[in-house]
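Dropping a structure here in structure tokens format, bear with me for questions.
Complex shown without one protein chain; remaining protein chains in place.
What follows is subunit A.
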Amino acid sequence: MVREVDPPSIQKDFLLAALAEGKRLDGRIPLEQRKIEFIFGDELGNVECRIGKTAVLAQVSASIVKPRDDRPYEGFLMINSEIGPMASSIYENGRSSDSEVLITRLLEKSIRRTEAIDREALCILAGEKVWQLRLTLHFLSDSGNLLDCASMASMIALKHFRKPDVEVIGDEVIIHSPEERAPVPLAIHHTPLCLTFAYFENLPPILDPTHLESTLCAGTLTVTMNAQREICVLSKAGGTPLSAEDIMGVVRVGVDQVREMVKIMDQALEKDRESRVIEVQ
């Protein structure tokens, strides 16, 4: 594996000195996120999410498959997320590094295991036909905090996506093309979003670390939450030890932040919907 060159110690000292004064190198305050931007593709379910210079493109597609025998009423959600060298030269094709495994696993846990998508609503004909959703993530550039960006991209793509309308008559299934009938949105239970905090020795946590900050930090904490004040996934491995109050403090900050992010997402979706013709009445 290619090892990244460590940043020079003078840069490290500068960053730490600035943080000690509560300042960050890009002019943010400690608990501020970079600017979030969504770029909607031509197709439904194709959204690029940008946080600062980090960019992840999410693409949702659907196909019809046979369900598993033991779960005849459930559809599938597959998440493909392989980080290639396009994001950053430290990632290699075909070989997954530790950080890549963590990102993939966390995404899977936060979207699939928390049942963000109602999988039973993907059933067309019990035991015969169900929808299989495929969420493909393309990591376009890594400027720190890929995970948060990826989770946001995934959720907005799933919300943006619409599957073709189907009609079941007896055993026959008719799939209506989008020209014929307006496609229908997915049933989404809640919107789990990841928030990553970075810790430095003896300093308060910072939200949304940049690449430099995450290489120099003593550890990170990722919490996945939804707007209903629920923690979906919490992952803090190593780094500076924290007391229970510290963790609860971060979680409380997360609650408001996630609400804010969901609001931004909904606004972007609303704006996109106005510019697009999906439904013909």
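Keep this in mind: a contact is a pair of C-beta atoms (placed from the backbone, for glycine too) under 8 Å apart; a residue touches a chain by one contact, two chains touch by 3 or more; residues count from 1.
Assume contacts and distances are computed from a predicted model.
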Which one, "CST complex subunit STN1", "Elongator complex protein 6", "Actin-related protein 2/3 complex subunit 5" or "Ribosomal RNA-processing protein 41", is the UniProt name for the chain you do not see? "Ribosomal RNA-processing protein 41"
Using the document's definition of touch, tell me which of A:21, A:69 or A:98 contacts the absent chain. A:98
Could I get the residues of subunit A that touch the absent chain, sorted low to high? 3, 96, 98, 101-102, 104-105, 109, 113-114, 218-219, 221, 226, 229-244, 247-248, 251-252, 255
